[in-house]
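Only one protein chain is missing from this complex, and each of the others stays in its spot.
For subunit A:
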Amino acid sequence: MSNGGGSYNAQNDSRAGSTGEPDIGTEPTGGFFSADYKKHDDLKQMLDSNKDNLKLEAMKRIVGMVAKGKDASDLFAAVVKNVVSKNIEVKKLVYVYLVRYAEEQQDLALLSIATFQRALKDPNQLIRASALRVLSSIRVPVIVPIMMLALKDSVVDMSPYVRKTAAHAIPKLYSLDPEQKDQLIQVIEKLLADKTTLVVGSAVMAFEELCPDRIDLIHKNYRKLCNLLVDVEEWGQVVIINMLTRYARTQFLDPNQQDAVADDDKNFYGDEDEKDSEEEEDDDEKEKTPPKKPYMMDPDHRLLLRNTKPLLQSRNAAVVMAVAQLYHHIAPKSEVGLVAKALVRLLRSHREIQHVVLSNVATLTTIRKVRGMFEPYLKSFFVRPSDPIHVRTLKLEILTNLATETSISTILREFQTYVTSSDKDFVAATIQAIGRCASSISEVTETCLNGLVGLLSNRNEYVVAESVVVIKKLLQMQPDSHSEIIQHMAKLADSITVPMARASILWMVGEYSDRVPKIAPDLLRKMAKNFINEEDIVKLQILNLAAKLCITNPKQTKLLCQYVLNLAKYDQNYDIRDRARFIRQLVSPAGEKGALGKHAKKIFLASKPAPVLDSSFKDRDQWQLGSLSHMINQRASGYSPLPDYPETAPDPTVRNVEVPMPWAEKTHKKKAGKPKKEAFYSDEEEESESESDSEESSSSSSESGSESESDDDSKSESGSDKEKKSDEEPESSSSSSSESESSSESESESESESEPDTKPQKKTPPPKTKSSAKPKKEAKQEVSLLDLDVIDMSSTSAPVPAPASALDVLSPSLASDLQGLSINDKKDTAISVTTPMFVSTTSHELLHRMTGEGLAANYRFTRGTCIYSTSMVPVEVTFTNHTDSPVCNIRIGDKKLQAGMTLQEFPEIPSLPGGGSMSVSIGIDFKDTIQPANFQICTQDRKYNVSIKPPVGELFQAVTMSEADFTAQQSKLTGMNENSGKVSIPSQHNNSKTITARMSELANVAPVSSSQDGLYRFAGKTVSGGTLLLVTVKVGEDNSANITVNCELMAICSMLVKEVKQKLSQA
């Protein structure tokens, strides 16, 4: 890029030239001073030319001007024309220019908008993304509506890259027009639900910028965010962790409550040695602590801690710091220690990172309870001569904070070497650090004092002066028995010239003059001689000394005192004059003895409290660790303090996403007239019941078949009671409950009697199923089916029956009341999910018993609605243990799913006895593809890779619709979405019964009533995406049939045609 470099230098302004930068001047236009406007004319010509080379050259030079901060705005018109350029580099550079100057030239900038709008529709995602990026970066308020439209389109874009860009555009749009906030929050909500790691980081960033207080948007995504966290790019991780810290503070209980309570007790029993500060902390906590009750950490809280822990090993210091602050703020104290190692590791990094990390460590070390975690790393904080000054002071600070009885000797030895450093400020800081160690650890106070006194004979005056100041503070704490030190220091007054040190000596001699009765007056004499040459601060202390001596020893010093006061009376500094006047009134009996004079002794010789030598980082604890506000120790704009923990935990169920949606919706709708709370509680109860139940049934393996059923009955009774209370029509519901009870009983009986190959659809009472089945209805049937299957296989299915039981009680009459409340009622067409026509009993092998070392697993598609999520295909997995010994802890391990696919695991099977078998259900969202779901089945000591590949027919749910609807939908799905084939059906099978049976065997579709003979129609929709599938089989003469499949998913369409052909042509 030598040509580019030439132009950059050529355009260097005069300042750059003055610093000796060689002005190469390769451009024909010459240097900077040769008429600026002319040069711009030249650029304009180049931009107007039709050669890309020239344009590019011009744009490069313009960008050079922008880079140097020179004004290039008058070229706007010429540049903006080139936004349509075909050359991608010219285009990019034009973008750079546009973003910089559009704000200033709003009208002209509008000319470029159309180009971006076109680019937003480009098939290349990179172009779409960059168009959105530039469009949103142009800060022109007029185009807000256009931006909003583009944004809304991009949020649902196929490409995650574009969606990420859209997330970035949100804060831009907001800063341009804050009134759009509500709409933007909706967009954020959509993006937060995104499952791509690329997008979520940016979505959370937008969330944090716009509406950090809308914590309710996070609930549903909380677990997903926790689980995705490790795979999100590093910058997103930082933002997400910070957000989750705040979230955890509002949603979970304080994990350290118990400690606080324990500490309180300890204090109560007279542990007086605790530091004041800590007691204060405890007091605070006491106020917060609700009545004691055993603390159980919310599993979601644990999830967060568990999933962030690996990130301590990130290479990115910001991520490590974010995790560290998360642990500091929300983890139990016993676990915070983990972060120490990682933080210490960061100390090897760049100087700036060291600085930030050290200041955070310094804050952590002021907190007594967590200080211990850094003690093993004490030596990592030893100062090196190469450290910059701010790093050194921070290290000193940390070493001082970490000093304990055991480590103090090491630290002091280290401090001794620092004192010999050539950096005076650092030496002074070290001496102060020694002073602080001495004051905080009583065992070493003597040693430190002696050491400091030793320093008094140092040749370096700064060292001596600083030592004097520190000794003064130390002596003030325990003045007894140190008269020889005071004497020694009094002697130093002759030699020391540093004002602060002199002042300290004078103050000390005055304060403890009774210990050095002979020296004190002599010192005052010497000082008085040289009074006028002293610094102000020393003069003040001389006055103080004089006054104090005058009170205690008037005989010897009264005249001296008068002399000093007289000198001070004419001092230049008014402070000193004032002080002199004040003292004279107090001590000198010149006038009649004033009222104050009597109290002079009390005033001057009152015992003074010892200074507290505290860490300067003490108060930084109030800021969130790792934040900018913490660094600068003041509130940065946009900083929001971490909230306190709630006293009682907010409802943890808000984060549940696996709750089967149809039920929830139904409950709400049914009780629309009632206060919301009630519905809410009953909901919760149901769920907890189901949970406990599932546990129960999974633990007891073989007998629970009958048992769980009886449980269900009892529960359904209680459920119906509840409904009785809440229902608007008491009589119908009461009858319903009794009815349902009996019906469910009879059903279960019939189930147990029925043969394994009983077709479930025979059992469903046809009069109740109206053409448009209700979701509750369907669910009920599905559940009973599952129950049946369970019995068939002489094993139990774990989590399924429970939620069903609550529904079993719903009577047909109630059910018919609820007609039309189905989840699909938003749609205009009467297409509704119906019960499957056929449920296969053949199972496929998942894990052969040879590979599984005796553990075999089979799976089967149950064709119901998945209990975990409506978009999942329910799969029943049956484990059989062919060995004699039990297999423990069967669970799902690593999942290697295609992007977008999700798999809901089953609850871990604690133990499967030898020869026993057990069924569990899992849900897989195949995203409407036949990609296999690969995952691991783990036992106590082994892992097996298995995969489930769905047959294409299992990706559907049967739906019912009218014939008219069918034809209407079919007409919409023509062209590419239509696939057809010909097949000849063996004559013995050419009847409606066989065709229908075969079709429903092949795929989970439902027949649509047909007015024509020989025309069979079937309808279904995909489980995940809800895409409609229409199958038409038209049987002509000579047993040949035309198959037409209509579906938006072309791949599925063609596969299904093949399979239908195969199936129907079977002999």
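Convention: contacts are C-beta pairs under 8 Å (C-beta built on N, C-alpha and C of every residue); 3 or more make two chains touch, one makes a residue touch a chain; residues count from 1.
The rule is simple: contacts and distances are computed from a predicted model.
*Asks:* Of the candidate names "Translocase of chloroplast", "Ribosome biogenesis protein NOP53", "Serine/threonine-protein phosphatase 2A 55 kDa regulatory subunit B" or "AP-3 complex subunit mu-1-like isoform X2", which one corresponds to the UniProt protein name of the undepicted chain?
*Replies:* The UniProt record for the chain left out of view names it "AP-3 complex subunit mu-1-like isoform X2".
*Asks:* Which of these, A:Arg214, A:His350 or A:His848, touches the one chain of the complex that we don't see?
*Replies:* Considering the complete complex, A:His350 is the one touching the chain left out.
*Asks:* Which is it among A:Met205, A:Leu449, A:Ala600 or A:Ile909 that touches the chain not included here?
*Replies:* A:Met205
*Asks:* Using the document's definition of touch, tell me which of A:Lys44, A:Lys81 or A:Arg139 contacts the absent chain.
*Replies:* A:Arg139
*Asks:* Given the contact definition stated above, which residue among A:Met148, A:Leu303, A:Val453 or A:Met631 touches the chain not shown here?
*Replies:* Of all options in A:Met148, A:Leu303, A:Val453 or A:Met631, contact with the hidden chain holds for A:Met631.
*Asks:* Among A:Ala322, A:Ile485 or A:Leu523, which one touches the chain that has been omitted from the display?
*Replies:* Per the contact definition at the top, the residue touching the missing chain is A:Ala322.
*Asks:* Determine and list the subunit A residues touching the chain excluded from the picture.
*Replies:* The missing chain touches subunit A at positions 1-5, 8-9, 15-16, 19, 52-53, 56, 60, 63-64, 66-69, 87-89, 92-93, 95-96, 100, 103, 124-126, 133, 136-137, 139, 159-161, 164-165, 168-169, 171-172, 175, 197-198, 202, 205, 230-231, 233-235, 238, 242, 310, 313-318, 320-322, 341-342, 344-345, 348, 350-353, 355-357, 376-377, 379-380, 382, 384-386, 388-390, 414, 417, 420-422, 458-460, 626-629, 631-632, 634, 636-640, 894, 899.
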